[in-house]
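First comes the structure, then the notes that go with it.
Complex shown without one protein chain; remaining protein chains in place.
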Amino acid sequence: MRPVFFFRHPTLIVSLAIVSVLALLRIILFEYAQMIYFVVFYISLGLAFNVFLGFTNYVCFGYSVFIALGGYAMAHAIKWFAGVLNPPLVIVIGLLLAILYALILALITGFIGLRLKEAYFAIATIGLAQGVRFFIEGFHVWGGSEGLIVASNIIAHYGSKWLSTISIDYADLLMFSTAILSILITYYLLNSRARYAFMAIKEDEDVARSFGVNSVKYKLLAFTISGILGALLGASKLLKDQAIFPGEAFSLTFTLEALVITLVGGKGTLMFPLVLGILYAGLKYFLTTMFPGLQLLIFAVIVIVVVELFPEGVAGWLRRRYKGTLMEKIIT
Amino acid sequence: MEYSYILINILSGVMIGLLYSLIGLSLTFIFGVLQFVNSAEGQLIMIGAYVAYWLFVLYGLSPLVSLLIASLVGLVLGMALYTTVVKRLMGLPALYSLSAAFALAIFIQELAKLLWGPTYRGFIFDMGSLRVFNFYIPATRIWGSIISAMLVFMLYYYLYRTKSGRVLRSIIQNPEGAVLTGVNIYRYYLLALAIGIGLNVASGSVLTLYVSSGINPYMGDVYTNLAFIVAVLGGLGAPEGSLLAGLIFGLIESLLPAFLGNIPNVGAYPATRFFMFVILMVVLLVRPKGLMGR
Partner (left out) sequence: MNIVLKVENVAKYFGGIRALDGVTLDIYENELLAIIGPNGAGKTTLFNVITGLLKPDKGRILFLGKDITKLPPERRAQLGIARAFQIPKLISSASVIDNVILSCLFGGKMNLNTARNRSLKVLEMVGLNRKAYETAGSLTSPEKKLLELARAVAMKPRVLLLDEIVAGMPPVEVDNILSLVKKISAEEKITAVAMVEHVMRAVRYADRAVFMHQGKNTSRGLTK
């Protein structure tokens, strides 16, 4: 039974295996927990971003807004419920809030932007992250420009031991869960009837509509899921960092990083954003130590080069080389 | 509210609005011909501002002269960008050119930081001022408005009264059809991007006539957002709409902070920028074609 299952769902097995190995390493090699967290963060970022980019060919340039909203949601949960409920429950509430905030923003932005062509949507979303940021700073809500710090709340209500438990164990658990959830969702979308809809929408939206595909509905679906996954990512990031500041939370850097991962890896696939997430984390770590201050420059160049010369990414290149074999199926 | 105060704000709004028209025009013109969203507009404006800065600081050249050099820099950059980046991306799904433009913006920004450091730069270039009511309007601003208006009308003249301009307009109106007319469309794409980026970088120098301080590698984002709003409001790909859209937006931006500043607990600057974003969303919701779009 098991060999057959593997051959029918190779991508799923391999991706879950990779994440499991990482989880194992995290437990065994405790000293590397921080680095492994870093890697899983980028895996999740790549996969979450890819759910929208890879399935619709639209780019949400303000993607960091979802990550930030997730962080704020978790911060709100802690600020409002710390001391009233026990920590795991507070975290669950934080997750639910993150989903809620992301859902609302995605539906509003999607409703306005996804009925339009990619260029208009890009324009709308480049301003999106900044727009929300300026709302927070301009109207002094949610901590305004000073941001929110939750460490004090946790220590005050639960003690400092809980602080390290949350910031180390719970944050990592949540991050791993987000990665697995992203894998499962991506895999499901790649194998359900939705796959046909997305295939058609990417090729030619007018033709897709002539054949009965409600393109706006599917675009909105992908966008909302991608946003929610991003928010979950942000929620776990808040648990790790214990603070959130609008100046950096809404920066466009995450979008650039996500673009590197998905474009170089191969958009629309499952394996490659995952693998690239790992490689990217490594690359970033390397660059931070060797050439600090040059990372963004190098990543920007990478995006331009990939777009010009290898638009389908590594996945596309490998797919052509191993056409017709099991490898090809794994790559999808 | 004193009437003279309001009038000054209106005048100020019109003057800055003319610059905004120029900024929006560059974006909308490039998009109209090449279907390329120049997300790096703000960063190229930053380059224009630095050109004015360095030429002033090193050679004492006035921004009025620098803007000519900036235009040339822009023309060359535009041609370079076309041949290296934009040309291959035409005809591919939009996501590639959008990502490339986005990455380009960050690239230019980071390169500027590498070359010139993150410090804020500025210079003082005083041409005296004109007295209106009880207020003094710097002559540099007046010149800035005049030059912005001149550049906008020069492009309009070019598009409507010259042969190659007419070809460009026909490409804007019918991207697919234009290829079939037998004209060497690549030359026109090159031309359009060169002109567009030329205007783009020039507007950065013109900007220093209004504000000659605060020049730093990260100053571009505001202007990119601004370009987007003016372009969309006027009609993305419809150069005719930029003039009106820029003026409207300049007026809004001039009058809004005074209004917002009166509301307690509201920071006028970020709140204004938030409203800029809201205006963009409203336009996209209600009339994405903009004022003059097809």
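The first chain written gets the first letter, and so on, giving A and B; residue counts start at 1 in each chain.
Simple rule for what comes next: contacts are C-beta pairs under 8 Å (C-beta built on N, C-alpha and C of every residue); 3 or more make two chains touch, one makes a residue touch a chain.
Keep in mind that what you see is a predicted model, and the values were worked out from it rather than measured.
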| item | value |
| --- | --- |
| Shown chains that the omitted chain touches within the full complex | A |
| Residue, one of A:Asp169, A:Asp204 or A:Glu248, that touches the chain absent here | A:Asp204 |
| For chain A, the residues touching the chain missing from this view | 193, 196-197, 199-200, 203-204, 206-215 |
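FYI, only the chains that are shown with their structure count from here on.
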| item | value |
| --- | --- |
| Centre-of-Cα separation between chain B and chain A, whole angstrom | 33 |
| For the chain A and chain B complex, residues of the former touching the latter | 53, 57-59, 61, 112-113, 116-120, 122-124, 126-128, 130-131, 133-135, 137-140, 145, 202, 252, 255-256, 259, 263, 293-294, 296-297, 299-301, 303-304, 307-308, 311 |
| Chain A-facing residues of chain B, complex | 31, 35, 37, 39, 85, 88-89, 92-100, 102-104, 106-107, 109-111, 113-114, 221, 224-225, 228-229, 232, 236, 265-274, 276-278, 280-281, 284-285, 288 |
